[in-house]
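As you look at this complex, bear in mind that one protein chain is not there, while each of the others sits in place.
Per-chain residue numbering starts at 1, and chain names A and B are given in the order in which the chains are listed.
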Amino acid sequence: MRVSLFATCLGDLFYPDIPECVVRILNRLGHRIDFPEEQTCCGQPALNSGFMDDFKAVAARMIRIFENAEVIVTPSGSCCSIVREYYPHAFRDDPTMHAKAVAMAGKTFELVEFLQKKLKVDWKPWNLSYSGSATYHYSCHHRGIDMSPQDVIGLIKEFRGLDFRLLEKMEQCCGFGGTFSVKFGDISGAMVRDKVACIKATGADLLICNDGGCTMNIIGACRREGFHIEAKHIAQMLDEAMRNGKSR
Amino acid sequence: MGEPQVTKHAVRTDFKKSAGLALANARLGAAMNAATLRQDTGRRAIMPELGDPLVVRELAKAIKNHTLQNLDRYLAQLADNVRMNGGVVHFAQTAEQARAIICDIARKAGIKTIVKAKSMASEEIELNDALEAAGFDVAETDLGEYILQLAAEKPSHIVTPVLHKTREDIGQLFHEKLGIEYTGDPPTLTAAARKVLREKFRHADMGITGANFGVAETGTICIVTNEGNGRFCSSRPRVVVSLMGMEKVIPRMRDLPVFLKLLAKSATGQRITCYTSLMTGPRRPGDFDGPEEYHLVIMDRGRSEILGSEFRDALRCIRCGACLNACPVYRKLGGHAYQSVYPGPIGKVITPLLDGVIEYEQLPLASSLCGACLEACPVRIDLPTLLLQHRDLISRRNRMPFVWKWGFKGWRIAMQSRFIYSWGSWFGRLFLSVTAKDGWVSRLFGPGAGWTDHRDFPLMAAKPFHRRWATIQQNVNEEGKS
Partner (left out) sequence: MPECTQEAFLATVRKAASFVHGEPVKLPEDTETARVIKPGNDVIDIFMQRLDEAKIRAHRVASETALPDKIVEILAEAGAKSALLPAEDTPGREAIIARLQEKGIALANPDERDAAFEADAGITGVTLAVAETASICLPSGGQHRRLASLAVPTHIGIVRVEQIVPDLLDFAARWPARAPANMVLVSAPSKTADIELALVMGVHGPRLEYVVVVG
């Protein structure tokens, strides 16, 4: 399959390692990757802040950029849900753009969703392993793409040797919410401190977190408290494990 | 205890201020966390009893959507059938009218004492104040509402209204107001309330209830309770009044079970409430008990505006409180911070519409749009999308702060130009790296302070993905070959 990578602005600018891992993972699984280089941002910040015109302008551009994609994969559940839910919604009064938005929505997938539900990868031959304890924070926008916590935990449990610690209030929002985190900093701060407390309570050495926004929010708060924990996107874990597993 | 928004007639303050007060109250935070988590967990545990809960929720949604599309027809049918069974039907377009109607009913019937079952609609119109001003003795009979009445406070949750109070608070309150010896023991406190209210039930001449559902086909008003106060209020007094928000009507008796199966499960994780009372008019000739007069007051109060707008879906709400229990913001703040009758996610959507889009402007903004509310809602109201609709309207009214409006214009330019996006990020990194330590910034200015007041902000990567692509592409091709 030819897979077009949608790196997301946060992934591209703050966590470039993650889209890199996505490329390697999909390549190992036998797919060709392209990266439409004009891409920037799905537009979510403008949508969430109530600036529909700005959102639509940026969305229209993204729709155009990915128009010839066969399938689009992104490592962010929140960006994926914006494309799937709100691109069509934004252009509901414009039949031409609406059709294009629906087309893009129909071929855009979040990484874990793509691996587990679309490709239905059989992980056994890859010998995935990880030695250490890990906990998982469920990023809210997976709700928008019908990915339950169990969908992701199912993949985490494919890693032999991983000591999985269930996070209390796993599904509770970490408080990022894009501009919410600065506009309502106090509420957001209280929410992220709650999340950090739950993470601490697991005693895990690793936080698996599959959204750039959540990660910067949670780890930023961990740092503020002087609490050290490693954070990885499942893409990073898969990349490393696939490399190690293959060389066995 | 110095929290103005809690007391009944407090002047409203800025939302951020009231939120700040709530966040500073560690005890409140702990109480809200425990209570909302417990009720949310209860809901999740029991909903699978419905087989495929999503199917049942979609069925409930369809029934409500159809009803709302034909609301006038079903209200007419409800009114006809209530009258056919001997009831009197009144129509109140405004809060003022609703209050006047009910006071009038009480006056004409020579009422002295009123007992009231829980009704959020009556909270909306501040009915108790009007009744008391008109000289009637009003007793709230739901334990939580009774406690609030004694304390002259507002509810902080639509189903379990006194979560903000500890047993010690209530013990102290009862000691002061009822003259009983201080105790923090819930059964003892409940028994004290029971004693007082039992006397009220015995002698009250008017009962006021809300309406969870109004069945058009049969002229039946359904109320659900756990305590039994609803039954007393609707059975013992000689005059009974039910106040119903007009969106509560449902078409047929066979639709009622669909909602009953969802309501208690969604609210508290119970299979069904202890009592489901179905009132169809006043006592029949020859009946030993039951009201001589039964009145249904159907209230609009802003609902027709919502009905005729893109916010219509919010009228599907059955007031279960599931969204409150699921909401991470509500879990932190509790209900009083919202300073409205309806807090939580549903409150953020309908309060501006019912009580003022300017006065309550902050509410639709104060959400991370996590979607927990939609996931919890038994009638699948897409609250996140409705919140986005509010935000769109706020910016169209040109009431978004200057810095955001112009900030996003700049953002839009940057996001539409790979060149500006790329170099903008490069400059941003350069600028921030001046104060950064180990790749993190601990102080941002302007709006950014909202972030760094509570956590560090990461530097952008030295080499973003789009600058690495050429190399990656090469490497990947090589790895693919090997």
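Quick notes on this structure:
Rule of thumb we're sticking to: a contact is a pair of C-beta atoms (placed from the backbone, for glycine too) under 8 Å apart; a residue touches a chain by one contact, two chains touch by 3 or more.
No experiment lies behind these values; they were computed from the predicted model shown.
Note that the undisplayed chain, when the full complex is considered, contacts B.
Of the options B:Phe15, B:Phe136 or B:Phe232, the residue whose C-beta touches the omitted chain is B:Phe232. Looking at B:Leu260, B:Cys323, B:Leu369 or B:Ala414, the residue that reaches the missing chain in the full complex is B:Leu260. Screening B:Ala10, B:Leu59 or B:Ala436 for touch with the missing chain picks out B:Leu59.
Contact with the undisplayed chain is limited, among B:Val138, B:Ala151, B:Ile170 or B:Leu393, to B:Ile170. On the side of subunit B, touch with the chain left out of the figure occurs at residues 31, 34-35, 38-39, 49-52, 55-56, 59, 62-63, 65-72, 75-76, 79, 85, 89-93, 97, 100-101, 104, 141-144, 147, 160-163, 165-167, 170, 186-187, 189-190, 193-194, 197-198, 201-202, 218, 220, 226-229, 231-232, 234-236, 246, 251-258, 260-261, 268, 271-284, 286-291, 294, 298, 300, 304-305, 307-310, 312-313.
The rule we apply is simple: only the chains that are shown with their structure count from here on.
Rounded to whole angstrom units, the spacing between the C-alpha centres of subunit A and subunit B is 31.
Subunit B meets subunit A in the complex at residues 16, 19-20, 23, 29, 33, 37, 328-329, 331-333, 365-372, 374-375, 385, 388, 390-395, 400, 404-405, 408-409, 411-412, 414-416, 418, 421, 425, 440, 442, 447-451, 453-458, 460-461, 463-466, 468-469, 472-473, 476, 479-480. Within the complex formed with subunit B, the subunit A residues making contact are 7, 9, 11-17, 19-20, 23-24, 27, 33, 35, 37-41, 43, 45-52, 54, 57-58, 61, 86, 89, 140-141, 143-144, 169, 171-173, 175-194, 216-217, 219-221, 223-224.
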